[in-house]
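The structure that follows is given in the form of structure tokens.
For this depiction, one protein chain was excluded, whereas all remaining protein chains were kept in their positions.
Showing chain A:
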Amino acid sequence: MPQNEYIELHRKQSREAHERSKKVKKMIGLKAELYHKQRHAEKIQMKAIKMHEKRNTKQKDDEKTPQGAVPAYLLDREGQSRAKVLSNMSKQKQKEKVGKWEVPLPKVHAQGETEVLKAWKRMVTKVCFVGDGFTRKPPKYERFIRPMGLHFKRVHVTHPELKAAFCLPILGVKKNPSSPRCTTLGVITKGTVTEVNVSEMGLVTQEVLLV
């Protein structure tokens, strides 16, 4: 509570609004115009300061209820561990598969086709998908060479909702926007639509996945 000199100060401050409005009511003409212009600018500034203050302090948001409603029986359990489980499962499957076909073979240095460059033979420099059971045509008849090092079987796919990435086997290249020739060759460049096997994720619904 204000006491002694502070009473005067407090009174002056609390009467400020009343005194101000008494003065303004009497103003007319140019004086009033100028005053109102100034006051308007002041008010804008005051508002800006208040908004900055509000931004710094955290208000309890009563209106918005959080997303992701779950029934009572799921509340005490982490729901989104599904993503972790799925990615673990597919990783394990991948590990099992890799071990199967490991046979000791002598590593031969492959002759780069660039060394044998002929005008009518062209080498693809991008990643491509060839599918199981692919065998190269006889070298004489090969027009486009797809280096084995650039053969990819799996592709990283992100699930938009779970926000997790899975590595899933490719089924085929549907469309390559560059050219129909690229589609037939199975070349994968930016913007290519590929078909992917989602059975490893165990989902039954259709969802759009992003590569």
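Throughout what follows, a contact is a pair of C-beta atoms (placed from the backbone, for glycine too) under 8 Å apart; a residue touches a chain by one contact, two chains touch by 3 or more; residues count from 1.
Just so it is clear, contacts and distances are computed from a predicted model.
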Point to revise | Chain excluded from display, named as in UniProt, from "Pyruvate dehydrogenase E1 component subunit beta", "Adrenodoxin-like", "Notchless protein homolog 1" or "Mitotic spindle assembly checkpoint protein MAD2A" | key: "Notchless protein homolog 1"
Practice item. Tell me which residue among A:Leu30, A:Met51 or A:Ala69 touches the hidden chain in the full complex. Key: A:Ala69
**Study point:** Touch residues of chain A, complete complex, unshown partner
**Key:** 62, 65, 67-76, 202-205
